[in-house]
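Here is the structure we will look at, set down as structure tokens.
Note that this complex is displayed minus one protein chain, with the remaining chains in position.
Order of writing sets the labels: A, B and C. Residues in every chain begin at 1.
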Amino acid sequence: MSALDLLPEAIAGTNAEAADAHARDLDALAAKLERKGLDADALKAKVAAFTVAIPSWGTGTGGTRFARFPGPGEPAGIFDKLDDCAAIHRLCRATPDVSLHFPWDGDDPAALKQKGDALGIGFDAVNSNTFQDQPDQAHSYKHGSLSHQSKATRDQAIAHNIRCIEIGAAIGSKALTVWVGDGTNFPGQQDFTGQLDRYLESAKAIYAALPSDWRMFTEHKIYEPAFYSTIVQDWGTSYLIATELGDKAQCLVDLGHHAPTVNVEMIVARLAAFGKLGGFHFNDSKYGDDDLDSGAIDPYRLFLVMNEVLRAEAKGANLAHMIDQSHNVTDPIESLIASANEARRAYAQALLVDQDALRHAQESNDALLASETLKAAFRTDVEPLLAEVRREAGGALDPLVAYRASGYRQAVAKERPVSSGAGGGIV
Amino acid sequence: MSALDLLPEAIAGTNAEAADAHARDLDALAAKLERKGLDADALKAKVAAFTVAIPSWGTGTGGTRFARFPGPGEPAGIFDKLDDCAAIHRLCRATPDVSLHFPWDGDDPAALKQKGDALGIGFDAVNSNTFQDQPDQAHSYKHGSLSHQSKATRDQAIAHNIRCIEIGAAIGSKALTVWVGDGTNFPGQQDFTGQLDRYLESAKAIYAALPSDWRMFTEHKIYEPAFYSTIVQDWGTSYLIATELGDKAQCLVDLGHHAPTVNVEMIVARLAAFGKLGGFHFNDSKYGDDDLDSGAIDPYRLFLVMNEVLRAEAKGANLAHMIDQSHNVTDPIESLIASANEARRAYAQALLVDQDALRHAQESNDALLASETLKAAFRTDVEPLLAEVRREAGGALDPLVAYRASGYRQAVAKERPVSSGAGGGIV
Amino acid sequence: MSALDLLPEAIAGTNAEAADAHARDLDALAAKLERKGLDADALKAKVAAFTVAIPSWGTGTGGTRFARFPGPGEPAGIFDKLDDCAAIHRLCRATPDVSLHFPWDGDDPAALKQKGDALGIGFDAVNSNTFQDQPDQAHSYKHGSLSHQSKATRDQAIAHNIRCIEIGAAIGSKALTVWVGDGTNFPGQQDFTGQLDRYLESAKAIYAALPSDWRMFTEHKIYEPAFYSTIVQDWGTSYLIATELGDKAQCLVDLGHHAPTVNVEMIVARLAAFGKLGGFHFNDSKYGDDDLDSGAIDPYRLFLVMNEVLRAEAKGANLAHMIDQSHNVTDPIESLIASANEARRAYAQALLVDQDALRHAQESNDALLASETLKAAFRTDVEPLLAEVRREAGGALDPLVAYRASGYRQAVAKERPVSSGAGGGIV
Partner (left out) sequence: MSALDLLPEAIAGTNAEAADAHARDLDALAAKLERKGLDADALKAKVAAFTVAIPSWGTGTGGTRFARFPGPGEPAGIFDKLDDCAAIHRLCRATPDVSLHFPWDGDDPAALKQKGDALGIGFDAVNSNTFQDQPDQAHSYKHGSLSHQSKATRDQAIAHNIRCIEIGAAIGSKALTVWVGDGTNFPGQQDFTGQLDRYLESAKAIYAALPSDWRMFTEHKIYEPAFYSTIVQDWGTSYLIATELGDKAQCLVDLGHHAPTVNVEMIVARLAAFGKLGGFHFNDSKYGDDDLDSGAIDPYRLFLVMNEVLRAEAKGANLAHMIDQSHNVTDPIESLIASANEARRAYAQALLVDQDALRHAQESNDALLASETLKAAFRTDVEPLLAEVRREAGGALDPLVAYRASGYRQAVAKERPVSSGAGGGIV
């Protein structure tokens, strides 16, 4: 028996217990929405259609350069990870797809596809890894990958990305996300422009290998692992790269990859306005790329981002929504459930914005009323609506409660080997 | 007839229109709170007891070094300002006191007291101004005030603070807030320690003049108007100053006066833990000391601060709550109403935190559950409760709607002279 | 007699006093450069060719939203300002041009040209001001200018920019710098994309009025005077605007207009790589747009920017170098002299970089050697070279000493009316 088999009963049981209170909360919310002229059913349909992909690597406990503290029952490989992703989706019904990372997730597309099909899990964008060295690797990425001074190293990194596309094509993915750590730690270490030229040349070789119905996502990040300069340091460079590459190239916005105080929702709007917004890596942050749980630190910012998502989608944008977090002190399954819920919450709140009132306030320069219009939507407690969407899709009214009740983690802890804390010790 | 006389009818009228919807929203909320074992009446009493002082200077339109764009009907002097403060309080019933700033607000305590009494307005902490030169001033504050190299300049600044105490004593204030712009724009401009020594000597002279039942608030700010160093640059220096001065000296936390990314709620907790938390200047910010409306940018941060306020108050802290904002693009009265409401909202949400669940999550290192416990409180829409508290005190269910319905601004615009944009032109 | 007539004697006198020490320092430096295979005369010629424009508004004392503290002898109008600019150039021989700002600098091109010719001063880029209201203005810029919701307001701002071009054309300028404060203070206040669309439409109307040999500079700034969003918030938006406009549009980089920690020299490299680097507003900063004296806070950063300037110029870029600072606590003439010197110093140090060694270190991924190569150039004390360039051009070996010796400030203080502190009082 798989640990996944523990879930249906836990879902049914906890749903039954919560049914009454849920019904009352839902009624109250529906009445309130109705008073505002909103149709709860239409909202539910839109919320149900909003899904986020789970990163396979997010199911393991993350860490920092100082240490990694494993938890019980950590996934030992990609098949365990896919089990965990399936568990998440069965509970929250918001995460039908998984985003894979290679070579972390092996090189056996047939087995991946088979496992995914068996679990009812699909595959979102595939991710290449040229920021680490693998044991059997000919050329080191210590001094860069796609932008490396040496053509042999660049070619190796290009070949890896093309292999990612091949695997992705075999499992039904439609996009490649390219994030590299290339950069410098010292002024002068590399010439900014020469480095970017080499990067562009490499990226073009990868782009040329894209199937016709694929997209290639370029992702910016201000710093880390490089600490003086990073080659795709901001959305400006990301936009220029995507533009150089062509129509299939778009920009991915990781919410935590910006300088302090930067207005991220505005960057989303800019990329959308110029036709290059491809999607998101959701997470939250207080200091840097903290990779904290979505909405854990600044839920209003997430709501403001979702406002721009809605505007972009209204204009026809096809956005890839993915979570990218590091779960250092929680059960990763719980964090991913909560984060998917937070993303949907912010999306649902954004759906409640009175667009006519907002437009009127903007046109009359009524800043306060515009602000209040957004906040009125934000402070609506949409949790009953989110719960109902889950329930209708077979999920849990309260997925965390159901998960804890299921004993899933304890069950897999018995089956899976104890993970080491490897990764610590670099200071 | 005073413009204030327009308010009662507007409050009554708009309250009548909103009565039904309000009753239903309030019932739904009360039912929900009851299901959670919370007593709505007890909550209302606590919320009603939470008030914030209005800064007299906040009733005028603010500006930047680039420009100031006045609005219609700006207060021409302190009596107009007190009228506006009274209007705010009558609408929102959350702001019974005004915080004055001298010499901006004149030097006639008897007249101030009389006007305050007539309006039913009290006086919170008084503020001294030694960051500007006045026309008749003997010594310039260009190079500092309480920390100036010249004893004559320091003595002048000390004397002004003592005069502020005298005025405050005459009008019923019980605290003096000392914020200075003293600092440097160049490395080496002043010796950090010598400058602080002079500051401390001056502060002690002011402290010595405090009545026995007064407090003196020291307020830190990382930068502006000085751009290389500021003498009370952070809570550490503020704490040390308050400690050097004595028990009547406490630290004021202006939410926008910190370096980017700093955890402000933790600073609040630290000052409370070491017995030096005196109160707040509420506002919100995205980049620097933006002085934006409270809760306009990051309402969750405001909620987290209020969590610490509750903890401090539970341990006996007597905190001064004041707004300090610059209203550049809105009607200041509207911004102050909305901000007082946001402060109360965050306070009310903090009151909803399930403290037992939180403590249990903390004790069992259950980070996710702790976070969810806070967020469950935060996402409760307490607006019906806030509205009911206002209504019971004679205020408006929706103070902004009532204010706009009253025609107050249009009425005062007819009486008050048009304000100039003076203040612009400094780049 | 003009105060400018005091300078020649002061220059001659102080040069004579410093001649011996200067000769020895210069000999030592020349010997050192020769040992490194560098030709001091070639370096001198390159340094002499590097000039920076003085902003007319920089000759007055600046201020903050809190206060402005005027100094003695402040310029009463543009003709006084041009006198001060001439004084600066005669002392440091690095600032032959002035950048004007309208309507601050009047509307009489013939008089400006005549005065400039009389002083031997040329005119660099002209700057438009649509971030302040003028007394006789039909439409307020309180809620924006080129991006305003109202076409009438936008047209007024367009017309002002076109008038700036006309004045500039009449006095020999070849570029228009467009910086606007348009933005928002609240989430939702304006739609990001609609606002940018309006801005672009307005900018195109201005661009259409450019003479064929002119350039139009678009300048980004992360925040201030708007505190939630700014329409041209970063180089990415600035680049896209310049690209939409056409070949004559280029991006201006003000060193202080970026988010904390951002790598500014990399932005310079990116704009140069994509053909849109137009020039600079030099200054220094620690916290925000502090507008401190160039090189006063982080001289190594200025040096790294100059490295990119050299690379861009080597590829044919024609860059406009301007100072943009706020002199709040110093004599503006002294700050401008020192800042022009710092810009030249960093440029001269960049000229000393051993480019072969640097390239070799980069190609061999020798990060430490690359860093050391830059730092070897940076730590060379090039002051004797800079002094000699000044001396040969008729300027002062030590311009600050000569300026103080001249009594220029005291002389103009007798002639010019005392400036008020107007501008204070906005909090």
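As a convention for this text, a contact is a pair of C-beta atoms (placed from the backbone, for glycine too) under 8 Å apart; a residue touches a chain by one contact, two chains touch by 3 or more.
Given the structure is predicted, the values throughout are model-derived calculations rather than measurements.
Q: Write down which of A:D5, A:D20, A:E224 or A:D247 is the residue touching the left-out chain.
A: Of the listed residues, the one touching the omitted chain is A:E224.
Q: Out of C:R24, C:K151 or C:K315, which touches the unshown chain?
A: Answer from the full complex: C:R24 touches the omitted chain.
Q: For the chain left off this view, which of A:I297, A:I333 or A:V353 is in contact with it?
A: Final answer for the missing-chain contact: A:I297.
Q: For the chain that got dropped from the picture, name the residues of chain B it touches.
A: 142-143, 149, 184-194, 196-197, 222-223, 228-229, 233-237, 239-240, 258-263, 265-267, 269-270, 272-274, 300, 304, 307-308, 311, 358-359, 361-365, 367-368, 370-371, 373-374
Q: State which residues belonging to chain A touch the missing partner chain.
A: The missing chain touches chain A at positions 57, 62-69, 104, 131-133, 140-143, 181, 184-187, 189, 222-225, 227-228, 260, 285-288, 290-293, 296-297, 326, 328-330, 421-427.
Q: Could you list which residues of chain C touch the chain missing from the display?
A: Listed in rising order, the touching residues are 21, 24-25, 28, 31-32, 35, 260-261, 263, 286-287, 293, 295-301, 329-331, 334-335, 338, 345, 365, 367-369, 371-372, 375, 378-381, 383, 400.
Throughout what follows, only the chains that are shown with their structure count from here on.
Q: Between chain C and chain B, is it the same set of residue numbers doing the touching on each side, over half shared, or a different set?
A: Over half shared, hence same.
Q: In angstrom, rounded to a whole number, how far apart do the mean CA points of chain A and chain C lie?
A: 43
Q: Can you list the residues of chain B that touch 2 or more other chains?
A: Residues 260, 286-287, 293, 296-297, 329-330 of chain B each touch two or more of the other chains.
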